[in-house]
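Shown below is the structure under consideration.
Complex shown without one protein chain; remaining protein chains in place.
Each chain carries a letter (A, B and C) given by its place in the written order, and its residues are counted from 1.
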Amino acid sequence: MRIGVLCSGGDSPGMNAAIRGAVLRGVEVHGFEMVGFMDGWRGFHEDDRVPLDRAAVRGISPLGGVILGTSRVQPFLSGRGDEADIQAIRDRVEEYGVDAFLLIGGNGTQTVAQLLTEHGIPAIGLPKTIDNDLSGTDYTFGFDTAVSIASEAIDRLRTTGDSHRRCMVLEVMGRDVGWIALHAGMAGGAQVTLVPEFPESIEQISEWVLSVRDRGRSSLVVVAEGFRLAGDEAQTTRDGLDGFGRKRLGGVAEVLAPLIEQRTGIETRATVLGHVQRGGSPTAFDRVLATRTGIAAADAAEAGQWGTMAGLRGDRIAMVPLAEAVGHLKTVPEARYEEARLNFG
Amino acid sequence: MRIGVLCSGGDSPGMNAAIRGAVLRGVEVHGFEMVGFMDGWRGFHEDDRVPLDRAAVRGISPLGGVILGTSRVQPFLSGRGDEADIQAIRDRVEEYGVDAFLLIGGNGTQTVAQLLTEHGIPAIGLPKTIDNDLSGTDYTFGFDTAVSIASEAIDRLRTTGDSHRRCMVLEVMGRDVGWIALHAGMAGGAQVTLVPEFPESIEQISEWVLSVRDRGRSSLVVVAEGFRLAGDEAQTTRDGLDGFGRKRLGGVAEVLAPLIEQRTGIETRATVLGHVQRGGSPTAFDRVLATRTGIAAADAAEAGQWGTMAGLRGDRIAMVPLAEAVGHLKTVPEARYEEARLNFG
Amino acid sequence: MRIGVLCSGGDSPGMNAAIRGAVLRGVEVHGFEMVGFMDGWRGFHEDDRVPLDRAAVRGISPLGGVILGTSRVQPFLSGRGDEADIQAIRDRVEEYGVDAFLLIGGNGTQTVAQLLTEHGIPAIGLPKTIDNDLSGTDYTFGFDTAVSIASEAIDRLRTTGDSHRRCMVLEVMGRDVGWIALHAGMAGGAQVTLVPEFPESIEQISEWVLSVRDRGRSSLVVVAEGFRLAGDEAQTTRDGLDGFGRKRLGGVAEVLAPLIEQRTGIETRATVLGHVQRGGSPTAFDRVLATRTGIAAADAAEAGQWGTMAGLRGDRIAMVPLAEAVGHLKTVPEARYEEARLNFG
Partner (left out) sequence: MRIGVLCSGGDSPGMNAAIRGAVLRGVEVHGFEMVGFMDGWRGFHEDDRVPLDRAAVRGISPLGGVILGTSRVQPFLSGRGDEADIQAIRDRVEEYGVDAFLLIGGNGTQTVAQLLTEHGIPAIGLPKTIDNDLSGTDYTFGFDTAVSIASEAIDRLRTTGDSHRRCMVLEVMGRDVGWIALHAGMAGGAQVTLVPEFPESIEQISEWVLSVRDRGRSSLVVVAEGFRLAGDEAQTTRDGLDGFGRKRLGGVAEVLAPLIEQRTGIETRATVLGHVQRGGSPTAFDRVLATRTGIAAADAAEAGQWGTMAGLRGDRIAMVPLAEAVGHLKTVPEARYEEARLNFG
């Protein structure tokens, strides 16, 4: 069996370990021939391929990024995913002699995996996103690394906040879901954690910050990039618009910080963590999770479990039907937000 | 309700976060009065108590060790756990006005929690061990930090091994189970991982090391302290005995390294990671897991779920009957060892 | 002798170690009485003092921030430093029974130390700035930690840049001097390093980025916040102005990134590292440098070497006359910039 591997979407720490796990198991145990497409669907469209064998994946687990490259190039040339698009992929697949796909990506990529399988092009999904917003799995690889980096940033900012008696606002990734903010905030003991799922008013936020001051401490506010203020129909917080509706560079932290300072009288500073969260060497947790995901995907290919995704379920990797996994975001539930609020104010 | 908290056994990164989670939830939400006993059962026996409130747990999550101290002092004065021992504890409990216990510890401590509950002294367990050998929970806090440190050591040793073309042997903790070795070895891409559950012969190990050399690489061997060579009935590897049965300082790595060197002709060096694995600031993963464990334990106390333990089940914390959790070690199953062997040789 | 200690200006990793070194040597060896003023000159003006003894400095070297707090409150009430201002300080000094000062701060603070000494209020300076812009010392504590954090950020961003074939622009601190950018850029192998001392044109920068692309790599551009484009008299890069001269949030990286993308056609992303650079646990280098600085300052007080600053000279700490140290920034010399340019393009 010849299996094609490609990565799609933003990079996520652990992608190399996932590829390595799949290749060692697939090639050495199951006897597959494996091939990687460079830069996701671009390499597929343009026939930019590399062989994947033991030598190709040597020593790559600790490395950030991904040896195959990744991109947001779409699989469907028309962008619609209609029959002509599928046929174009089918033609390529035959040309390359590829029997099946292992697709490493987020929600969009898993949807593609399902669609391809439905159209007779066998595919298995390896879920990957630092945002942890995929259903069908407890955690996705990349998330733990992102949380670690954000948590370390909180530890650093806190000392400056305490020394200067400032309120520090840290913006972390999370356009639609607040998992990184939630976990990093809990790990770092943030006094306020703001997530897209639960809008709060600036009055409430300021009250928390003042209450922390009254207890003799400085506030550390963690905010997910997708958070918006309660009642902010224009979404100016989230979209970083200035008063005239013009798009501003910078993010929600840079909108919040002056509002907090204005209402509390406490000097407040914003930091936008940005791309630093998604790069660099993965944590041990993500390396192990990714390696096992790759192994399980190779085993599922051997077993012909097409249309599934390798999800983490407790301490096991389980193959989950893609139909169950795709199409709805995994958001922060209220009970988890309540846990975080323990520390608020 | 007045609740006593104590830590028993070896320290494990995350204990402070667990205490903090239990106190914030217990005191602020449920209105408990909480008190900590210093140095585990020693503080209990000697009436060495501190109040646990919001101020007492301020900012402690990122700190290694545990603010209450811990020790291996036993709860039962006679060491047997008979009726007189229980009565002695009952007397103390009445004297202190303590209504229930939150006990943070490993397998032994969870057994005590069950026994106390059976004898009418309500207790809830918070599982803690870097070894990850407790049943009833996917992972225990402290384990992820230990794996991270061991994995970082592998990354460091590998560069020296490659530069000098040496075989590097790293001994990690794990007297009875190989979880740390298994995960750190997978994260670091160890060429050989040796765990107590699966004895291997020195011939087999040497063959793997030679096969790695033949592929042009240097071997990194991770070995759990409790590993012993196949056929080694005298357990000289595990117990670090010299040829005359005398106990040697140093560990199994220092026994293995010269054996490997002798059989392969490859210069081989041993490193024993030791106590470094269990100290210092916990990973974000362990801080979150421990905080949530503490919160769940406080909620269980409020709900009167005595005789249970706060276990991780997927992405939730579930209260597990202690009867299910204690008494049998969670060992590395063969399927997981097979995954690791992918990289062997 | 009773000695007052205070910290002024932005926080810098190592301040705690400096205080600890000065206190252990001053109190235990020289028999000083030592007192700390909270939040810099604010604590001095408002009589907010704490005793500094062995117990007060226990275990503080690894901690970020500073136990005394710091602020930008000025010593001179009128802001001019005239005779009335000096007299006000003299009155306070007599009231507090303080015989001399150890002043921990940057260029401004060292100038104050000199002025006080000239007016009969003995002072010794401990140079501190993450910017490393002080003359009279090889390096200031805090700088190595800032460089380490920036260098780690480069390592992380690079993997994302390589995976996506993007140009990544990282803005680091350095309003007037480019030391952090220079060292972090060299440590991380940045393809372009931009510092305030050496303006470059957008054409030149784009040419370097294209040349890196032609060699098959992705560019990592490090830019100090105070850099401005050559020929940019309006300083729009440095001051982050938009086209209408309005002050923008965000920094120079957010101005540069779209300019680079526009001219090269290469997707380009900006990251502003911000306050993360100045917080958290100091590197071992900074802890040692700061401790030794504190020790040397205490020894200089015992020896009556007022009007001096404890500077690093090779592997020794030397007391430098403040007159030599203050008043001129230490900027990046051309030879050092040439070294960095080795990697350009």
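Methods note: contacts are C-beta pairs under 8 Å (C-beta built on N, C-alpha and C of every residue); 3 or more make two chains touch, one makes a residue touch a chain.
This is a predicted model, so every value here is computed, not measured.
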| item | value |
| --- | --- |
| Missing chain: touched chains present in the view | B, C |
| Which of C:35, C:209 or C:295 contacts the chain that the document leaves out | C:295 |
| Residue among C:142, C:188, C:226 or C:307 touching the omitted chain | C:188 |
| Hidden-chain contact residue, picked from the options C:96, C:285 or C:337 | C:285 |
| Contact set of subunit B toward the excluded chain (per top definition) | 10-11, 15, 39, 63-66, 69-71, 149, 152-153, 155-160, 162-165, 168, 248-250, 254, 269-276, 278-281 |
| Touching residues on subunit C - with respect to the absent chain | 20-21, 24-25, 28-29, 54, 58-59, 61-62, 138-139, 144, 147-148, 150-152, 155, 183-184, 186-189, 215, 217, 281, 283-285, 287-288, 291-292, 295, 313-315, 339, 342-343 |
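One rule holds in what follows: only the chains that are shown with their structure count from here on.
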| item | value |
| --- | --- |
| Maximum centroid distance from subunit C, chain identifier (CA atoms) | B |
| Approximate Å spacing (C-alpha centroids) for the pair subunit A, subunit B | 30 |
| Centroid distance [mean C-alpha coordinates] between subunit C and subunit A, Å | 35 |
| Distance from subunit C to subunit B - Cα centre to Cα centre, in angstrom | 41 |
| Touching two or more other chains - residue numbers and ranges from subunit A | 152, 155, 281 |
